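Can you read through this structure? Questions will come right after.
Just one protein chain is left out here, and the rest sit where they should.
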Amino acid sequence: MDVLYFAWVRERIGIPKETVDTQAGTVADLVAELAAREDRYAAAFADTSALRVALDQELSDFDASLTGVREVAFFPPMTGG
Amino acid sequence: MDVLYFAWVRERIGIPKETVDTQAGTVADLVAELAAREDRYAAAFADTSALRVALDQELSDFDASLTGVREVAFFPPMTGG
Amino acid sequence: MRIVVQEQPFDFGAEAAAFATNRHDMGAVVTFTGIVRDISGDLSAMEIEHYPGMTAKALEKIAAEAASRWSLGDALVIHRHGRMVPGEMIMMVATAAPHRADAFEAAEFLMDYLKSRAPFWKKEIGKDGSAWVAAKDADEDALTRW
Partner (left out) sequence: MRIVVQEQPFDFGAEAAAFATNRHDMGAVVTFTGIVRDISGDLSAMEIEHYPGMTAKALEKIAAEAASRWSLGDALVIHRHGRMVPGEMIMMVATAAPHRADAFEAAEFLMDYLKSRAPFWKKEIGKDGSAWVAAKDADEDALTRW
């Protein structure tokens, strides 16, 4: 599964993208797995209320299932326009 | 006093502008005076709720005083934009 | 703040671009353009009559009112009179503001007031005759929201 990071999430974790081998059932499970890895991940995922998640390029929720998902992206609330 | 007519008021009366010698105290008095002149005026002023009036180029009301006014204009509701 | 009343066409693209350029302290520019619309398919032309002595005065009053109600950096109103064919631009307004809500609201306010308070009258010239456009109750009602 590809995991992408944008804006300050990308800066905190230090990479824009990585491939993750996981059995996580939901986004929240994946977050817990990533946050347990290293401090930089823990810092990025410290407050998920400040984060948004997209599954296969559609906005989703942290309790959504990862079944069949190929691309997960984490980022702060958008500020376009 | 100059009296101006626009849009269908102008077309009904048949002239865009005339000078009127009047002692009318209010717009309504002037309207009554003009309407009494000829059928074309009576037709134009038949329903003053369908008309607007400007005194010296400012929108006003039919019960407004004409004291000191140099230019009166009658026209239908505006349709700009 | 610039108010223009003229018979000849205006260059919407050039006006919009000039209005929006070099606005380092304005985050938002809104424009509105009114176009002669041929609904029935038999409109030959639109003729717009106006009250020359009153027009610029009325538009300036409306624009000043908008400037006093919203945090506006600038506003532009261009309105034509005379004869136009379907597809031709009748008028435009533009507003510049630090924030988008102000730019949008001020532009809508300008349009609502311009529709019902600026001395312009439209006449539709069709293939089978001509008729003055009637004012819509909805346009008068639109003023009550401000």
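Lettered A, B and C in written order, each chain numbered from 1.
One rule holds for everything that comes next: a residue touches a chain if its C-beta (ideal position, glycine included) is under 8 Å from a C-beta of that chain, and two chains touch if they have at least 3 such contacts.
Just so it is clear, the model here is predicted, and its values are computed rather than measured.
If you put the missing chain back into the full complex, which of the shown chains would it touch?
Touch partners of the hidden chain, whole complex considered, are A, C.
Could you tell which one of C:1, C:16 or C:56 touches the chain left off the display?
Per the contact definition at the top, the residue touching the missing chain is C:16.
Among C:5, C:26 or C:72, which residue is in touch with the absent chain?
Result: among the candidates, C:26 touches the missing chain.
If the hidden chain were put back, which residues of chain A would touch it?
For chain A, the residues touching the absent chain are 4, 6-8, 10, 54, 57-59, 71, 73, 75-81.
Of the residues in chain C, which ones touch the absent chain?
So the residues of chain C touching the unseen chain are 11-14, 16-18, 20-39, 86-87, 89, 98, 100-101, 103-104, 107-108, 111, 142.
In the analysis below, only the chains that are shown with their structure count from here on.
Take the average of all CA coordinates in chain B, do the same for chain C, and state the distance between these two points in whole angstrom.
Computed value for the inter-centroid distance: 26 Å.
What whole-number Å value describes the gap between the mean CA coordinates of chain A and chain C?
Measuring from centre to centre gives 48 Å for this pair.
Quick check: how many Å separate the C-alpha centres of chain A and chain B?
71
Of all residues in chain B, which are in touch with two or more distinct other chains?
none
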